[in-house]
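FYI, not all chains are in this one, though none of them got moved.
Chains: A, B, C and D, in written order; residue numbering restarts at 1 for each.
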Amino acid sequence: MKIKDLSTLEYITPGTGACAGCPSTIGLRIIGKALGENAIGFLTPSCAVASMGLTPQTCYTFPALNICFASAGASAGGAAMALDALYRKGKLQGEKPVVFNWVGDGGTYDIGFQGLSGSAERNDDYIHFCYNNEAYSNTGNQRSGATPQFALTTTSPTGKEIGQKNMPLLMLEHRPPYVATASLAYPMDLYRKVEKAKNITGFRYIEIHMPCCTSWRFPAADTIKMSKLAVRTGAWLLWEGEYGKLTLNGVTASLAEGRRKPAPLENYLKPQGRFSTMFKSPDKDKHLAFIEYNIHRELEFMAGRAKLLK
Amino acid sequence: MQEIRIHGRGGQGVVTLGELLAKSAIKMGKEAQTLPFFGVERRGAAVKAAVRIDDTPIKVRSQSYKPDYLVLLHENLLEIALAGGKADHAEIIANAGQPLPVEDKQWIVSATDIAIKNGQVVGGEPFVNVPVLGAICRVLGIPFEVLEETLGEQWTGAKLTPNIATAREAYDTVREVEGGPQHG
Amino acid sequence: MDKKIVQPISRPVQGACGVTGTWRSQRPILDTSLCNGCLICWLYCPEAAISREDRDIDFTYCKGCGICAVECGKKAIRMVKEEIK
Amino acid sequence: MSKVFGSGNTACAMAVKDADVDFVAAYPITPQTAVAEKIAAYIAQGIMDANYLPVESEHSAASAIAAASAVGARVFTATASQGLLYMHEILHYAAGGRLPLVMANVNRAVNMPWCLYADHQDAVSQRDTGWIQLFAASNQEIYDSILLAFKVAEEVQIPVMINYDGFLVSHSMMPFETLDENKIKEYLPPYDPSWRLHPQWGGTFGNVTFSEQYVPYRESLTRDVKRAGELIIRCAREFEELTGRWHGGYFDVYRPEDASFFLLSMGSMGKEMELAVDLLRQEGIPAAGLRLRVFCPFPKEELSALLPTGTNLLVFDRNLVYGSAAGVLLQESRAALYDRRDEIRIAGISVGLGGEDLPASLLADKAREMIQEVKK
């Protein structure tokens, strides 16, 4: 599959309320091409909702319900089960739509985690997309469970003390039918994963890394560049897993196998204003080394994890 | 009461401008209040804020419909600003190179040029809010020393100097002009 | 009882959040002679403002983020300062 | 139509089964648990064609049925006390979104401290969420009210809560009659929403608003909540025609003839109150019982219409308006009757908190005390 073969279907219309250079609308466009027209989405409060237009106008072309912040897991799970009943009972006819969530890291790692974990345990039938911009961007950049160590946010004003949780791994260890990570820098990998997920029944989780120029403070033009660097430095890992069986993908696999050297971490972190305090700190080198150590440790861990549960 | 409504774009420092103006007024023994921008401030999207200045504590809590002054951080915000309403007697203070195509009493200042000249540009965006503030103070009759004091509380050292410079230049160069030709 | 229930439903329209072209401070300029039609720019435009057919840019909505210019492998798009609209 | 001898929770679960519900999500909590259990059992036995989501919390139960309702399903959940409180955010959401959820709330006191027994603080503290609230006092009334709730909720697209007292009603077994499938079909048409979250309908729901957009939705909600009150009465009448069963309109009125003291209450207390009225009448006190069945919207005009000039209203609240010695019904009644030109005297107390037992003799005692008060 090539870019040229992608559907012309658009999940957004021009004139969105998102920042110039926003990764979320890019992500929506790509997944939309894979999900197609017969899908319904759930959105929790986030940039994706704040920038979709004032009632009665929207820039999203897919049917969507704006739900409460902690509701993603239960709402999508409930809708999918209800649709199942309606089609079974003949109250609706035709092909059952795909149900998906489009939810930020706040709505996934933090306030929405419980519902998602419950869904995964019950194997509710929908795809959860986490668009991970590593912060509560909509409310102006507060720390989330996905914010990396040392990053400045307004609620970690000296840099976050502790690293992010490995949410995709946690979801993998729920052992649902499908869990994957993806990056805007590798759109066809993302597309493939969405297509694959679409054809699986049960709980599916896809997390997309979303460098956010506004919260991270880098030039809007570099959104995709930062996405690429995240993967190439090993700061963001690409993989997929089925029922707990893990496979590393693409650049990440190459890095893990040593076939490729990680890109220099500073290239990735330095342009991000959120690390400015760290770069100004006397402990800068120590901190950088620590981040590098953790990236390495995690990569090694995931490579090892991929050997289990074959 | 004097009411000033400021129009700009996300990232131009509209809220800060309002705050600094209000603080300057307070230094002159006035009461002051700023009114917030309502909404999510995306870089480039139109935003606004208002400032009220009075001799007695301000009770108004509602929005600004009939300001005495309309401030534009860029002349291309004129339409949006007018749509928001103004007093009949309102004066316009704009960052503009030439008169605006309206009949209202108006003051213009080349804030963009002043900012660029003084190296006040970050990420391609000139900092026009401080020079426009300089212009407003001049129009409202706030002495430059007062403004200088306000700026000195906001910035220090190397950051302060160019701000004072741009404010000063705008203070000195803002000029009242006749309304320009109306668009068809 | 009349069954008309007032519910907050929104319908997709272009410019749901306004004429976002006014947000632009930089403008992407396409040099068609350099373009190989790879569609990278099309795929990455956060506003869906680039035509798939001819890479024509919809300046009514293009916010001037510059992603297309950075990502175009052919350097067929460059950003210029936006003049007064 | 078959005759059953079962608990209030059974009556509730059977009505849900009989109402052709498509989707249920529930989380156990005493004294509601049997409702969740029985529905799970009906589905497992194949006597109910619905999907059941055993969610991990009540916030999720409400979120799940709200979304399921948005796709056009007939939905149900049941809860009590802390569970209801934990849903509060979604209660507001569902009313604002005009999603016709139906929920049974088995009234139970709220913590701290923990208490498992009946009072109405859980329900009354949801009075500002936009939900319709009914209170039932017998197992038959529970069964019938659940059917009515679906009809009302779906016609006006506002969620409905059916309340009944924990243990006192939920666990007490009484005889009740169910309704045949064909009669139910006649009474309760399939849910036909004005919009569905579905590609065939399209559109996004609940986008951000400024007040220009927001106010009309609120205005229509508050108008339709009022309409829902009228609709409840109409549907209760229809039900009566169909089945001969009648539990009252806004109120279940007992011995109003020549009464000068109207004893107002809700829930199981309202049924026991009839015995208290009998006791008082025996003493020559012209008492009557008003058991409020529709708590939200509070029937202001109807209350007023029931009270002749010069009569007295004695209000028994199983909840508290904090800072006072009585509760919400007293407050609502005083507010409702403010415009009566002629005088109606009102007194009120809070009783029965945390399951405090309320035998008729005690209710009669309290009534006598209040009669002294209003006579002053």
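Criterion: a contact is a pair of C-beta atoms (placed from the backbone, for glycine too) under 8 Å apart; a residue touches a chain by one contact, two chains touch by 3 or more.
Worth saying up front: this structure is predicted, and the values here are computed from it rather than measured.
Give me the full-complex composition, label by label, with copy numbers.
Putting it as a formula, the complex in this file is A x2, B x2, C x2, D x2.
Everything that follows uses one rule, which is that only the chains that are shown with their structure count from here on.
Rounded to the nearest whole Å, what is the centre-to-centre distance of chain C and chain D, using the mean of the C-alpha atoms as each centre?
53
Can you check how far apart chain A and chain C are, centre to centre, with Cα atoms defining each centre and the answer in Å?
Roughly 23 Å, centre to centre.
Where in chain C do residues touch at least two different other chains?
In chain C, residues 8-12, 18, 20, 23-24, 63-64 touch at least two other chains, as defined above.
By residue number and range, which residues of chain A touch two or more other chains?
17-20, 50-58, 60, 219-220
Would you tell me which residues of chain B are touching chain A in their complex?
40, 42-45, 123
Show which residues of chain B lie in contact with chain C when the two form their complex.
Those in contact with chain C are residues 9-10, 42-46, 75-76, 124-125.
Name, in rising order, each residue of chain D that touches chain A in their complex.
The touching residues are 22-23, 25, 49-51, 53-57, 59-61, 63-73, 75, 89-90, 93, 190, 197-199, 201-210, 213.
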